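Here is the structure we will look at, set down as structure tokens.
Omission of a single protein chain aside, the complex is shown with its protein chains in their original locations.
Up next is chain A:
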Amino acid sequence: MDLSVEEANKIRVAMGMKPLPVPGGSAPTDTGPTFKEKKSSDSDEEPASTLETRSAAAYDNWRELQDEADAKAKREAKAAAIKKEREKAQRFAKLDGKGLADDAADEDDMAWLKGTKKRQKKIEKSERMRKELEEREWQAQAALQYTEADLAGVKVGHEVDDFGEGEDQILVLKDTAVDQEEEDELEAVALREKEKLQEKLDSKKRKRAYDPNDMDEAGQGSILAQYDEDIDGKKRKAFTLDGQGRTVEEVLLEASGKSKPKKVTLSLDILKDDTPVNDYMDISEIKVRKPKKKKSKSTRRKRADDDDDIFPMPGEDTAEHEAMDVDEPKATPKPKKDLTNESFVDDDDLQANLAAQRREALKKRKNMKMRPEDLARQLREEASATPDVMDTTEDADEPGLVIDETTEFVSNLQRSASEEREEERRRLRRKSSQPSNGIASMGGINSADPEGDVDTGQSYAEVEDARDRSESHARSVSVDVTGTGLDQEETVDRGLGSTLRLLKQRGVIETSENGDQNAFFRERQRFLADKQKAEAAAERLAKEQRERDRTSGKWSHMTPREREEHARRLNSQRDQLESRKLAEIFNKEYKPNVQLDYVDEFGRHMNQKEAFKHLSHQFHGKGSGNQKTQKHLDKIAAEKKRLAQSSLDTSQAGAMSNAQGQQSKKHKQAGVRLQ
């Protein structure tokens, strides 16, 4: 209470108010009227029924409350004190009893001194015991430990080289049957996996029976080594540990004094070696002295020489020339230098050098062996390049030389004057003979004659052609060799084969060259036949059984109803059996060949995209618009046209489809390619 009640009372009194009652003192009693005693208040009236009584009771109530609070505080204080006392007592209670110092006090110092020796001994003994125990334990542990010495004689199912340097591999015991007699083998799971994978990959590769690259270094291999695996079983790579960080094989090898087979050292500049040996010296090595400029001879003289070269003199020379032409059309004139070179001093040296180089080159070429497939392919290509030559009956005595228009053209350039003269002579003779021969000669035994007559404007080639034609007619078998170096396109009028070839040439029909389709077809036929056979056999069996049933006595004892029942049962049994057999066949052999082929209204085969579009249009009941349809039709027409035209014909606009045509079109160059 900040303001003490006494002070407040002073103020109150000064203001003419009754003073506040002071709790402890008898202040209220000394001045003024006072409240009645409690006794009087509770005598007749109900307590706190009026304001006055309540306010009169207020002080008492307050006092009561205060007293109560005081009492409570006092009680609590007392309880706390008691608790404190008790705790204190407890703390001291723990402290009594005998202490450490009290214990030792019963011996005197002499006795203790005497006892020290004994105690020392005791300690030593226990120490010894502990050491011994430790040692024993350690030995036991050592015995338990597994070291490399324990691994002596264990086989490891890998090659030593498989374990790369610096990588850890975990080896485990290999899985084998318990009753197997084999000794334990270790293997690394990761390595085994790798090996398996490698094996699988190898098996996928096409293996050649003979592979020169696969020969071992010493060059020795067993004969027909590819079957070794089949006969002797797979060779397992393994080595045995000897318990000293080495393998038994290694030790044996060392003992036998044989060192490892020496590895072949490979030089890494293979590319350098690969380049063909140059027959000529390097240009950097040659020192060329600049020849002095001579005054050239007159050009006229030179021209004469050239002419000589091109047009050899008539006579025996030409005959020789012709013969040569026939034998080897590409024979190059031998350089005359050879003769002059022989006089050189270092010639022998050079020749020897060149010879050696050539021999080397030849050897190299021989080494590159041709595989049989390649050879076969080459042969086939050659055959297809000149198919008609093969067709002719005169195959055997056909010369190796093929003369077509190109070579003829070249030979025409070198045609000698003698031939011209001969030609002229012939013509003259014909002219003279013509009137006498009359119509008979015109009748065409020699059909070339009339052409020969009017041919002044024609080239020699045509004349020659005409003669050739007549000759071939006479022989009735022709060697179909055409100009331009390309084959004549097949025609449809010569049979199915040629038609097929024509279509193939134009790319209308695409054939897979392998015999896969054929084999597939055969397979399918065989499957069908098998199936049919099986069915027939089943049928026959059923029939026999039925017959047997009928003839046996059992049948006659049965009522018709029973018979029916019996037959039905048998039938179902047979069906089951048959279907099972068929299913087996199907499982084993049936390989369906499913091809979805869509054909549009023009009979064309549609590809996937077109087919999808077509189906989509059908599904929605709505086709593409006018313009698109027109475009499509145009495309079809173009396709048809392309198929109809020869692939060799370049004169048409379709020839623009080839690369050159497109190029020239792009660059806007007009022009026609002449052939």
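By our rule, contacts are C-beta pairs under 8 Å (C-beta built on N, C-alpha and C of every residue); 3 or more make two chains touch, one makes a residue touch a chain; residues count from 1.
Note that in this section contacts and distances are computed from a predicted model.
Comparing "Ubiquitin-like modifier HUB1", "DNA 5'-3' helicase", "General transcription factor IIH subunit" or "Dolichol phosphate-mannose biosynthesis regulatory protein" against the UniProt entry of the hidden chain yields the protein name "Ubiquitin-like modifier HUB1". Across the entire complex, the residue among A:Trp62, A:Trp138 or A:Phe586 in touch with the chain not shown is A:Trp62.
Within the complete assembly, residues 1-3, 5, 8, 11-12, 15, 17-18, 20-21, 51, 55, 58-59, 62 of chain A touch the chain that is not shown.
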